[in-house]
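Note that one protein chain of the assembly has been removed; the remaining protein chains are unaltered in position.
Right after this comes subunit A.
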Amino acid sequence: MVFSSLIFLYVFLPLVIVLYFISPKWFRNTLLLIASLFFYAWGEPKYVVLMLLSIVVNYIMGIFIDKADGKSKRLTLLVATILINLAILGYYKYAGFFIDIYSDITGQQVEWEAVPLPIGISFYTFQAISYIIDVYRRDVKANRSLIDLSLFITLFPQLVAGPIVRYQTIDEQIKSRFTSSSDLMIGTRRFIQGLGKKVLIANPMGEVADQIFALSAGDLTTGTAWIGIIAYSLQIYFDFSGYSDMAIGLARIFGFRFEENFNYPYISQSITEFWRRWHISLSSWFRDYVYFPLGGSRVSHQWKVYRNLLIVWTLTGFWHGASWTFMAWGFYYGIIICLEKKFILKWLEKIPRFFRHVYVLILVMIGWVFFRADNFAYSWDYIKTMFFMTDNVAYDYNTIVYLMDYAIYFVAAIILAIPVYIMYQKWSETKAEHSIGFAIPLRIVQTVIYVGLILFITMFLVNATHNPFIYFRF
């Protein structure tokens, strides 16, 4: 089920909220688990079994690892569990890719029928692995309640597109939590903000990007190519951060506090900073479970730091999808971050802030071309068109139409991609805390605006076709 659908908004969500708050506390986790499984089964009925299998394996292995005495035995169990998780992920996500490589190298054709990728498998597999590693490290105790562990992995707000929640983050909250009136207000507000980001900005930006990336390289103009990549950059940010906002907001309504997943990445002044602000839960996962175990930056030779960075970033690319373009995209960031570490960061400090932003935005947009395009050849042609390196004209009818028809969305997206509204929100909330005279009109106006926003979003949803989140396919 998709958050930005009428069935979720007007059927599933009100029913779950009402049932949750009228249920006794002891039943609430079970209710959320049932709701989460239903939520998942709605889109992927047959893959619920796969997810449940993954949960049971991790549940049992977590207890074994927790109980095991010797370090080597614990390590063996850990490695076995990780391999099982990766085997499931690999079969569904990467098998076809590796079989193609094998066939290309050996010239032998291997019979393989591609299997559809279960939605959210990359996210829940990583959550499960983080749980197992944390149990192994003795950071947490293995959870003896199958329902609670299942809820951690399947909790519907974050099930299909993250953020990747660490078990440590919500361990205590699963056992005991309380939803205050403030949580309800903040959660509701955050959910509506996220829904607005997805429906009112990401989807229109997606229309532009999809149409432009569907053009052949010869039909592109420089202006259209720039509009296309700017649209995609805004689409992917508002799509994914919108989903994260909805997940965080919904979780808050049910009393959970998730970590932030985005922090205005497009205002970054270096690529290193960009990745501290973009998909934070994935970056920190790779940092804690891959980069640090490889030695991180505490290694005997400087080249090993670069090696570690390149491994981590190539894997990050590979996590997104089984294709060379994703790997290249990850490797691209690995190279840039290595170069920044070596000398670019020092150089950036010396130039005006404006140029640091330009530097980041251009590199990120070039990266998105590889991410969005279907193959390398098209990516290269697209980038060459962007920089006047082809014979294509500067603009045409489509360029003007995209600019005119979507100007309002571009302007809104750019304003919301910088932390203007959040600054206002923080200021107004602080003032409301200290002045009831300010709080009353603030809450009334806020309610009117957000209810209006929900109705406005509904208007878009009634007119929309099925429009899933970009990160569903990862």
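Quick notes on this one:
Basically, a residue touches a chain if its C-beta (ideal position, glycine included) is under 8 Å from a C-beta of that chain, and two chains touch if they have at least 3 such contacts; residues count from 1.
The definition used in the following text is that contacts and distances are computed from a predicted model.
A single chain of the complex does not appear, and UniProt lists its protein name as "AlgX/AlgJ SGNH hydrolase-like domain-containing protein", one of "Maltoporin", "NADH-quinone oxidoreductase subunit H", "ABC-type polar-amino-acid transporter" or "AlgX/AlgJ SGNH hydrolase-like domain-containing protein".
When you scan A:216, A:300 or A:463 for touch with the missing chain, the hit is A:463.
Contact with the omitted chain, checked across A:72, A:106 or A:181, is made by A:181.
Among the residues A:93, A:166 or A:189, only A:189 touches the chain that is left out of the figure. Listed for subunit A, the residues touching the missing chain in the whole complex are 5-7, 9-11, 13-15, 17-18, 42-46, 180-182, 184-185, 187-189, 192, 253, 397, 400-401, 404-405, 408, 436, 439-440, 443-444, 446-447, 450-451, 454-455, 458-460, 462-463, 466.
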